[in-house]
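Selected chains only, in their assembly positions.
Note that the chains are named A and B in the order they appear, and that numbering of residues resets to 1 at the start of each chain.
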Amino acid sequence: MTEANRTSNAHVSTVQLGELATGQALTAPIYTFKGSDSAAPSVYIQANVHGAEVQGNAVIHQLMTLLEGHQILGDIHCVPLANPLGINQKSGEFTLGRFDPITGVNWNREYFEHAAIVADIPNWYQANKALSNNELFAAFRVLLAQSCQQRLNNSWGISTGHQLAVTLQSMAHQADIVLDLHTGPKSAKHLYCPEYDVASAAYFSIPYSLVIPNEFGGAMDEAAFYPWWQLQRFCARQGRHFDVPVAAFTLELASQERVDMADAELDAMGILAYLSHRGVIAEKVQPAPMKRWGCDLANYKKFHAPKAGLVEYCAEVGHPLKAGEPLVTLLRLDQYGTENAMTTISLPCDCVPVLHFASASVHQGTELYKVMTKVFEIS
Amino acid sequence: MTEANRTSNAHVSTVQLGELATGQALTAPIYTFKGSDSAAPSVYIQANVHGAEVQGNAVIHQLMTLLEGHQILGDIHCVPLANPLGINQKSGEFTLGRFDPITGVNWNREYFEHAAIVADIPNWYQANKALSNNELFAAFRVLLAQSCQQRLNNSWGISTGHQLAVTLQSMAHQADIVLDLHTGPKSAKHLYCPEYDVASAAYFSIPYSLVIPNEFGGAMDEAAFYPWWQLQRFCARQGRHFDVPVAAFTLELASQERVDMADAELDAMGILAYLSHRGVIAEKVQPAPMKRWGCDLANYKKFHAPKAGLVEYCAEVGHPLKAGEPLVTLLRLDQYGTENAMTTISLPCDCVPVLHFASASVHQGTELYKVMTKVFEIS
């Protein structure tokens, strides 16, 4: 692709994420909108780290199309198709893109924890406390970047998935705002939002938010905010107060294996509203008016199939379900003529079903639904 | 399961279809409704030979539930969950049940052709032409059954898939009416109907029918009708005329990985209407009033992705599409900013899209849609 016949304000480049057995490079495109104001926050957006979760690419397409018409203040880097190995890995008629087909490790649990840096914050802060906030943040950012580079250059090598993830993470660490675009299997839109940043949930076009604590489980959003949140909390305990300098969210944009351009535009508008709020673009963009609901991660429950069978998913995702209302009907054709042939299963508490399993036949123990319980309104 | 606590008129038994590596038997349940009139046609219905195509089980459940309230004249054998190996073979969140995971062979291309019997029809008929029609059919049926048994007892063994298929086929050969319940990936309901039996399409609750010629491609319906159709045609050329003695259909009951009990009841009613028409039950059941459309198999077209990318499936299955109207939008995030970023693809002729691929990202050459062209009304 030559720049010549391109009609976008974005600069295009390429990141190498690995190498396939045949020798071909695993690459993803990077589209960069240069900002005019170096003080404005910079943004990193990626999509499709899970291979079947393609809608985020459509959202990036619509967002970039919208951005062409706006005044960009902060740098915006978009990396669609971020996991080419996962995206291209088909199994039957579906994309087997949730985990590395060789190791089984979830592609979104491969990010690097920076445990050493976090453990060393007391010493490091002692040595750097004279710095201004901006200087402190810049120095900490350098630390994170170096740590990623060291990891990538490990003399014993690193795993395929870790190389891919840490390469993406290196880019994300350069930004003030990190958005990781995912989907669920069959899913309502929902947001993973760190506790310190719940107010931001009001900008995205997403009705449900999971409020997550200050822990690291291997995902991109956590990788982006966790060391900063640890730094912020340590400094606060020393009496030095500032907001967590990095914002990071995972957006779950409905169901996998689905491209919907019109819906993608709605979500692009939501992201634009957030970027507008943060001063990344000059124009004022209002968030979509909708009620927004939250649930603490501890109250986000998985319901596993109590027995095997064929499943009719009765509860619609994104719609409140009262205790005792039908969640699924379980059909057992091997038991026709007995009372076990058809069973209606419900939950003992009110909830909002957020996503359900993609297949209609399940082994015992399959995660059938994830539901929010103890849902509260985010004002 | 003891018979004691069962509340059905159906007798339950089990068929062994193979053996898993661990030694466990691969079995399927058989439910038999005994008919009161030995002259009434007998019926064999199976479902779920492709592992992800579960809705047929729900239809069998609803059909059996309906049959409990009817007077059964002809024997009816129902075999749901007919391919336990395929059904239980998961890959990621989906069922990898279209082909044998070891050999790649489509589970519905493993049936036995009886090529030797068909080739020998002239000799065989010469030796048996004195028989009455009923005697002739009975003798031919014995031939088919023996041939299946011989195949199953091959001293070099037979493949896993072939054993499963020929065991099912042995049962199907005992029946006058054979219904094989399938689904498409994302699909409208449609029927595979042999040319000699197009009139029967008016009874099922299925708007679209593919009219198939007198050929054998490995599928159950063909395995069931092909030798009989060959016999009928040979005899007709000898001046002896009778209808093809066996009716066999493949019903494609919408999409895979879906259980919908209400919709299953509609299709069960359609099957009941056909069985009523054929005199398998005593009661008169009217078919659902709907327009029904046909298409010759030769005019059933596969459209393959002309290039790779992310796919928005624009054309709704089961709804006529004019030439030039959007079929799919192909999104290429690696080409953003060029004219190739988003392409709308249409077909050069009018058609009815019947099914489309299940995944929203495709390699070049993926079968995107199957469409009926030159559609005609079935009166």
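Here, a contact is a pair of C-beta atoms (placed from the backbone, for glycine too) under 8 Å apart; a residue touches a chain by one contact, two chains touch by 3 or more.
What you see is a predicted model; the values in this text were computed from it and never measured.
Q: Number of identical chains in the whole complex, 2 of which are shown?
A: Taking the 2 displayed chains as part of the assembly, the whole thing totals 4 copies.
Throughout what follows, only the chains that are shown with their structure count from here on.
Q: Indicate the whole-number Å distance between the mean C-alpha point of chain A and the mean C-alpha point of chain B.
A: 42
Q: Inside the complex, what are the residues of chain B that reach chain A?
A: Residues 1, 5-8, 10, 12, 29, 31, 51-52, 54-55, 57-58, 60-61, 64, 80-81, 87-88, 90-98, 185, 257-261, 310-312, 329, 331, 333-339, 341-342, 357-361, 363 of chain B touch chain A in their complex.
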